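What follows is an incomplete set of chains from the complex, kept in their original frame.
Labels run A and B following the written order; every chain starts at residue 1.
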Amino acid sequence: MKLRIIPIAAALLVLPRLVYAGEATTINSGDTAWMLISTALVTLMTPGLALFYGGMVRRKNVLGTIMHSLIMLFMVSVIWVLWGYTLSFGPDKGGIIGGPEWFGLNGVGQEPSPFAPTVPHLLFMMFQGTFAVITPALITGAFAERMKFSALIFFSILWVTFVYSPLCHWVWGGGWMSKTLGTLDFAGGIVVHLSSAVAAFAAILMIGKRRGYGREPMLPHDLPMTVLGLALLWFGWFGFNAGSALTSGGLASVAFVTTNTSAGAAAMSWMVIEWMQKGKPTALGAVSGAVAGLAGITPAAGFVSPLSSIVIGTIAGLLCYVGVNMKSTFGYDDSLDVIGIHGVSGTWGTLAVGLFASAAINPAGKDGLFHGNTSLFATQGLSVLTAFVFVFAATFIILKLVDWIVGLRVKDGEEFIGLDQSLHGESAYMQ
Amino acid sequence: MKKIEAIIKPFKLDDVKKALNELGVQGMTVTEVKGFGRQKGHIEFYRGVEYDINFVPKMKIEIVVPDQLAEQTVSVIREKAKTGEIGDGKIFVYPVENIIRIRTGESGEAAI
């Protein structure tokens, strides 16, 4: 057990506390309280995302879009218990995948987790489960307003099993990325944001544009709903990032502060550039910037100082502003900008770890370029590339398969009427 | 009897209504509509993309009046709905063949 913990300590951030081996085998009630609530917070992010996305689509597709996220909460919650957790965190098989030993949570109980020794194993499992829930939900923004519901279900089952679980194992579960390459990803720059955006990219290539894209306006039908979604996301992100400390204490506090600061800085930088370029600062721009800042700091949250997080956030806001504009340049239809926001900021944040990380902040981390260590930046860059290639290829194959079995896209008539009525047989609003 | 239909700027509704009441017009029916005309819409931005919102929200007022009130009604609306700027709207006058009050069954001018 010990042998497995040490090598992955960097990624897992099981802090100095680990050093006191004697203590490490006891559940700590304060750490557990923080992980319980962090897990609840991350769970809330998925419906938060449903509303964030739901407000941005047209009125006829709001329930369909919300269901894209909710189905992950429903389905992946069960999958994770059955086979997702053991594939991701089960006993390592050659650095590639977790073994099937913990299928159905066999052997995963109330005892201290091997990954977070002051917290019950079941709780660590659940915390990680919430990440597996939200990652595929993020992807759905790319093909909103045109994906078949049955296709989405097949796709998600396969994607969580064959893309998310291995990648998660490589980075956090004791696999080769953290062990051999030394990748640092505090809370999911690669595992969550980059991976969902690369999957989105593959999906967009396969599924094509919405009917009338570029000709008809496709405007958000309810921006206050999107603002509400952002509120829940921001709130939940404290669990996501500060919870990734896996303990309650100084490191969680650092991650909390960098998360909040980066989000604020990114929202401001998006607003300022939009104001300068378009003459008006929009609410949608501001909340998009905030998400950019939250996603950007995610891989770095527990490795950098608050001042660095201002820089990381500010740049995340600017880059994602450019990112969403790429859409017009290249003419693809990424409905809700998964690539422009999560792809860009996930990549930026992962590289930023290589620049700003400081071992003084987190002894389980490393120093980055600005603290005199050149190698980490290369490691991070290589990790991004590897993840890109793997996720793209695997997602592409899965989508081909699903397309072949049930078809990815709704019929023209269904798309026209809207997914709410055609796929779900309901109207979101009456009167 | 005539039907007077006016497309006006929404914020003028209250003034118009008050003036018509003073004239003795008791009833009217109002609908929210989108107007397209000389007055252009405006630009909106969503994540960097510009959209041309080319309609303008307007209110449609419908009033059926006895022939002798028609002219006055029109001029009251004209006066009260006017800002002098583009987009003030139009007044249309249509013939009405009959009118019936559902509650009493009265018809013709008595029903107004």
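Definition applied: a contact is a pair of C-beta atoms (placed from the backbone, for glycine too) under 8 Å apart; a residue touches a chain by one contact, two chains touch by 3 or more.
Just so we're clear, the structure is a prediction, and the values are computed from it rather than from any experiment.
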Formula of the whole complex, where the shown chains each stand for all their copies: A x3, B x3
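Rule of thumb we're sticking to: only the chains that are shown with their structure count from here on.
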Separation of subunit A from subunit B, taking each centre as the mean of its C-alpha atoms, in whole Å: 53
Complex interface listing, subunit B residues touching subunit A: 44-51, 53
Of all residues in subunit A, those that touch subunit B in their complex: 217, 219-220, 274, 278, 280, 282, 284-285, 288, 321, 324-325, 327-328, 337, 340
